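These notes concern the structure reproduced below.
Complex shown without one protein chain; remaining protein chains in place.
Presenting chain A:
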Amino acid sequence: MDSLYISRVVIKNYRNFKDLDVNLQHKSVIVGENNIGKTNFIRALQLILDPSLSDEDRMLSESDFNDSLENPMENNQEILIQIYISNYRRNVAVMTMLSDATVLDDEGNEALLLSYKFFPHIDDFGNKEYQYEVYMRDNMSRKFGSRERKYLNIKVIKALRDVEVDLRNSKKSPVKKMLDDYKISKEVLENIASEYKECGDRVLNLDEINDMTMHINERFSEILGNHDYDISLQAMEVDPTRVLGSLKMLMANRSVSDSSLGLDNILYISLVLQMLKDKTVPTFVSGIEYSELLTKENSEILGECYIPNAGGNYVLRTDISEENYAALYTFMTDNGHGNNAVTLLAIEEPEAHLHPVYQRLIYKDVINRNGFPILLTTHSTHITSVAPIKSLVHLHQESGSTVAHSTASMPMIDGEFLDVERYLDVKRGEIFLGKGVILVEGIAEEYIIPKFAELIGKPLDEKGIVVCNINCTNFKPYMKMLKSLSIPYSVITDGDFYIENTEDGEESTRNYHVMEKDVKDNDTYGSLGMENAIKTFEALNDSVPENTDLDLHFSERGYFIGKYTFEVDMMECTSTEDGERAFTDTFNQLVESNRKQNNFKNRLRNQDYEFCLRRIEDQSVGKGRFAQIFSGKCVADNCPDYVKNAIEYIYTKVDE
């Protein structure tokens, strides 16, 4: 049962953003380089939704205008931020307070629009003063103020956070807020406080303590010169209203301040998540309230869902069916429990101080499992590798200001991205964090291409270009995803040259392990790689027009196709002795038999590349190991043209 969420954000002229318009999801992960505006993006949302911001905080100034505007305030420029909220119809409190903000979105569904505007107001006498308003829809008189924020707001967990201090601070601590929700009766606390006092008094009555106190008082009053200030000891908190506040949190029996930063981080986030949880269905109901609820209509559902405990109170069962839960939710809403605020959560860099394992856990099990909307900013490949594709938002620069692209608005067929998601592990999670991506189909390319780039004078790391091995030839979903995130890419793929084998009366088969020189007259030949390319582009709605130069067409689009297979193409383009030695040295390192080594070298010289490839693919060698070692030995001569072009292409693209 997903709750409401921010479905679209529009920002105009605010800080990094000149004109940003991006669709978001229930859970969104925002990636981008440092300084691109991730924090400012969240700040824009806070201007509207954060109840902890003061009026002064909301009053912007000239420096908040986007840099591309000259003398913005002289020229009466405005800053506008708009947030669209969707999926809120189930939330009664939000419907009650915010239905004035109703608009229809692009698909004709109802959404709520909340706006912030910083603008010049010119009065009847021509005096100009800049003001701000937070309001609903386009009606500045219908304000969105503190009363409304009680029911819909945002909480931001900042990147530089001092978890320890926040946990200790009894006013801000999420623990305190959660305790308040239980509404523990005053009498109970008073009883406990008086018992505390009794216990405390026992310590205070020890003779040793009395002795010490007496001496302290003597000394103190001696110095003061009078007996006006009596020194005494207090054992424990005896004020009933502060009993709860004096509770300390321990982790594994140790004080939280003594435990690790990382674990503290996780603890804090878990506490906040628990605090913000939708409490429409309480997990704990006091005996008194339970009997009251029993008198209402349809209260039979209570018996199905709650079990009594020893103290005469009731606890929610853990094994409730979805049907029953929904019925219970409705029952609670109808009887005064559903009027809770919705808090949207924004966490900056949840990975701070966390080991990669915990980074993944904190996303998968903590954040992903909860029902309410979360916005994350991250630099972590661990998180991007486990986040669903649809939740990614990529911030990057375009003509001097920051724009956002998201996969949320990408049209997708079910299951289309299963491939992608399955193959996204940590390394491939980098795909979202780089400035450019080279998509390749095998491990050999993964090892060798970065080295080639270095050798031709275009090192990839410097430009933030990442090589991503998808382990198959289904490039389409990756290309689609990268395009929608506006991340530049190039594709390097095998040509897979073949000659068709037509025998009379039988279906034609293709013979792949051949080379162009093997083509005889009347033979039909082709390139599987080219054919796949045509299909791929057609599926991406970019069909190849008739009579085009295919190579040119694809390379203009960043798609580079070899002739044969990667290893063979490398062998074929090698023309120098150094280049040849790179191959033989590698092979010799992996195969001990002299005979085999010589065989390899001879065949290589004779251009019998398919044979050499078979030797490499042999069990005792393997393409991966070969590539790994080859990458340490290869030279620029080994680099086929199509690879060179691909690298140059992506290099140029990233510079744009």
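Heads up, the rule we're going with is that a contact is a pair of C-beta atoms (placed from the backbone, for glycine too) under 8 Å apart; a residue touches a chain by one contact, two chains touch by 3 or more; residues count from 1.
Note that contacts and distances are computed from a predicted model.
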Requested in this report: Given the options "Peroxiredoxin", "Peptide ABC transporter substrate-binding protein", "DNA 3'-5' helicase" or "Phosphate transport system permease protein PstA", say which is the protein name UniProt records for the missing chain.
Outcome: "DNA 3'-5' helicase"
Query - Selected residue (touches chain absent from view) among A:Asp162, A:Asp334 or A:Asp518 - result: A:Asp334
Query - Residue touching the undisplayed chain, where the options are A:Ser141, A:Ser508 or A:Asn594 - result: A:Ser141
Report summary line: Given A:Glu70, A:Asp123 or A:Glu323, the residue that touches the chain left out of view is A:Asp123
Report task. Decide which residue listed in A:Val92, A:Ile192 or A:Met249 touches the omitted chain of the complex. Result -> A:Val92
Query raised in the report: Given the contact definition stated above, which residue among A:Tyr151, A:Tyr329 or A:Phe372 touches the chain not shown here?
Result: A:Tyr151
Requested in this report: Since one chain isn't shown, list which residues of chain A touch it in the complete complex.
Outcome: 89, 92-93, 95-97, 99-100, 102-104, 110, 121, 123, 131, 139-142, 147, 151, 297, 334, 336, 339
